[in-house]
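A single protein chain has been omitted; all remaining protein chains appear in their positions.
Going in written order, the chains are labelled A and B, and every chain counts its residues from 1.
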Amino acid sequence: MSLKPSLHWLLVFVPVAVVLRIWPVLGGDVALFVCCALAIVPLAGLMGHATEQLGNKLGAGVGGFLNATFGNAAELIIGLIALSKGLTDVVKASITGSIIGNLLLVFGASALAGGAHYRELRFNRSAMRASMSSLSLAVVALIIPTVFHITADARSAGSRAASEQNLSLAIAVVLFLCYICVLIFSLKTHRQLFRGGLQSGKPCSDDEVSWSRARAIVVLIVATALVALLSEFLVGTIESVRAQLGLTEVFVGVIIVAIIGNAAEHSTAVMSALKNKMDLSLGIAIGSSLQIALFVAPVLLFISHLFGAPMTLEFTLPEIVAVAVAVQLAFQIGGDGETNWLEGVQLLSVYLVLALLFYYLPPDATRH
Amino acid sequence: MSLKPSLHWLLVFVPVAVVLRIWPVLGGDVALFVCCALAIVPLAGLMGHATEQLGNKLGAGVGGFLNATFGNAAELIIGLIALSKGLTDVVKASITGSIIGNLLLVFGASALAGGAHYRELRFNRSAMRASMSSLSLAVVALIIPTVFHITADARSAGSRAASEQNLSLAIAVVLFLCYICVLIFSLKTHRQLFRGGLQSGKPCSDDEVSWSRARAIVVLIVATALVALLSEFLVGTIESVRAQLGLTEVFVGVIIVAIIGNAAEHSTAVMSALKNKMDLSLGIAIGSSLQIALFVAPVLLFISHLFGAPMTLEFTLPEIVAVAVAVQLAFQIGGDGETNWLEGVQLLSVYLVLALLFYYLPPDATRH
Partner (left out) sequence: MSLKPSLHWLLVFVPVAVVLRIWPVLGGDVALFVCCALAIVPLAGLMGHATEQLGNKLGAGVGGFLNATFGNAAELIIGLIALSKGLTDVVKASITGSIIGNLLLVFGASALAGGAHYRELRFNRSAMRASMSSLSLAVVALIIPTVFHITADARSAGSRAASEQNLSLAIAVVLFLCYICVLIFSLKTHRQLFRGGLQSGKPCSDDEVSWSRARAIVVLIVATALVALLSEFLVGTIESVRAQLGLTEVFVGVIIVAIIGNAAEHSTAVMSALKNKMDLSLGIAIGSSLQIALFVAPVLLFISHLFGAPMTLEFTLPEIVAVAVAVQLAFQIGGDGETNWLEGVQLLSVYLVLALLFYYLPPDATRH
């Protein structure tokens, strides 16, 4: 995933963010939040690019695995920091936000951008369908704990916390094992399906300058450290920014944090669509959703158990409706292997409607 | 949309209805209701035919736009009259009733009628899929305000009326803008997809006698005025008819009013299927649903704000389930470009099951 020259300039916000953190100025937390967000974007892009370069050096198999595991490292890091501060709801909201952001915002923006130049945008149907059914599995897994909670609540007054945690943990294990199967499928047994680019995670685009292994490793380590630092600042400001702008925690997680964590990928996907390379675009969008649902979410849940504050896979009704709707629409629109500008508009419209829903929703005072 | 000779005789009910309104007779309101219903059917057909003829005179682009905008004029008029009398629930029920009536009753009756004569009925898959994804967007838009209401209710005791109205208004704007994009798509950029007949609204069938422009305009104005008058009578009787027959407001809206408003189109669709012209049939069914969801519903909501009694897009759970089910089934059955008599039976069965649900449901005393 190459970082277009136009995004490198955002790196200037890295030192600006550090400075703002040490010397708070007028506009305090909101300014710091914005600077951190703007700084994370190019860093996430550099992490992705370094991972890809390293993968090229180490061979297709390992490369694919690296891309698949570290492709969403930025979201993973932000999620870990948020978990350590106990912001479980923001973490869960950013999981759903990443999924619907990729399936609706990225897919839609790509279809609209590409469709404005090309009458029909075609892509590999089989690879698309293989990925979509994994996503459907993920949606089911995300729905079930909430169905359990609703049903158990209606049936008995006893505490179900232990059962809920066990159920969520078991489901997370199933999702993780499925992810490993997806890797085996796309990197080993059915590799030829994904030659166009829809690899489980990151598509391979070979049109940038090659980095040396040393350079890739150094960039990866430095960028990761900086993303961790800036995430620490960012998550620290979420509470006051939320209060100042009058937004709810869920809106911040679903829309804002999700967009920040995925922004670099978004730009690459749209750029690819403009060149009629929809396989690449969809590879980023669908692959990223897959990683979030089958890898990042389970890993965050496992780690939350290590932190001693176990997370469950129980989401709110609006989050579940949003994810189910996004997967359903993406399947309907993408399942036939072709798209156009109107379908892009429809996907973006659905994203807008969901964003409006989360914007207007009052905060949840009784969150568990 | 030509009016088959067999429907012209229903025009006799126009004077009958006027007479019944002035001199109520035994069987009073029910007889008046039935006569108005029977009289509106041929008038709606004449309105459609006049619109089509006018469109032919004014060129394909304007013609398509006219068909697209005035194709469901009858439902729009009935809806406006009902809104002015404060029957908001009947209006919303007739919106959902029109959608499921077109997707299940018309689609099913056409598939059954055509399938009884032809082993396989084929139609343009791409046009079908383009329309279906617009409908999915509409279903999402119809679901979201109710999701908001359920969630907001569970979270706080405060009044959410203002937020609900804003959310519904914003969503209506999104739907309306999408409708304009659909028009641009089907009338300008991807016109060739719809040559078979699935235009956004009304298919063009060129096998009737051509009318002069003056004749078309006169017929359109007279028919529209008569439909407005008869709708005024019809809506005025809904309350007492409902009470006399022991039906609920929702059943009257979803099944009865929806069928009345769409009856002329239904007959044309079934006639076309009998001649194995499924593109025409589905053009009417899907196109009509699209117009109701993306044009008529938003326009009625905007006008309700002008009336000072703002409508929301909040529907009851059974209505949401009905619409979601109808769109899902129509997508499954129509998405492969071919159908047969069994699929027609299945669509009609689902419509029957939904009608049974609305028939048995008790009235909603706490409707907001």
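Here is the rule we use: a contact is a pair of C-beta atoms (placed from the backbone, for glycine too) under 8 Å apart; a residue touches a chain by one contact, two chains touch by 3 or more.
Computed from a predicted model, the values in this text were never measured in an experiment.
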**OP:** Based on the whole complex, identify which of A:37, A:80, A:167 or A:226 touches the chain you can't see.
**Re:** A:167
Original post:
If the hidden chain were put back, which of A:152, A:259, A:274 or A:303 would touch it?
Top reply: A:152
Subject >> Contact residue for the chain not shown (choose from B:12, B:180 or B:356) >> reply: B:356
Subject >> Positions on subunit B where the hidden chain makes contact >> reply: 119, 316-318, 321, 325, 328-329, 332-333, 336, 338, 340-343, 345-346, 349-350, 352-354, 356-357, 360-366
Subject >> Residues belonging to subunit A that touch the chain removed from view >> reply: 125-126, 129-130, 132-134, 136-137, 140-141, 143-144, 147-148, 150-152, 155-156, 158, 160, 163, 166-167, 170-171, 174-175, 177-178, 181-182, 185, 189-190, 331, 335
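By definition in this document, only the chains that are shown with their structure count from here on.
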Original post:
Roughly how many whole angstrom separate the Cα centroids of subunit A and subunit B?
Top reply: 40
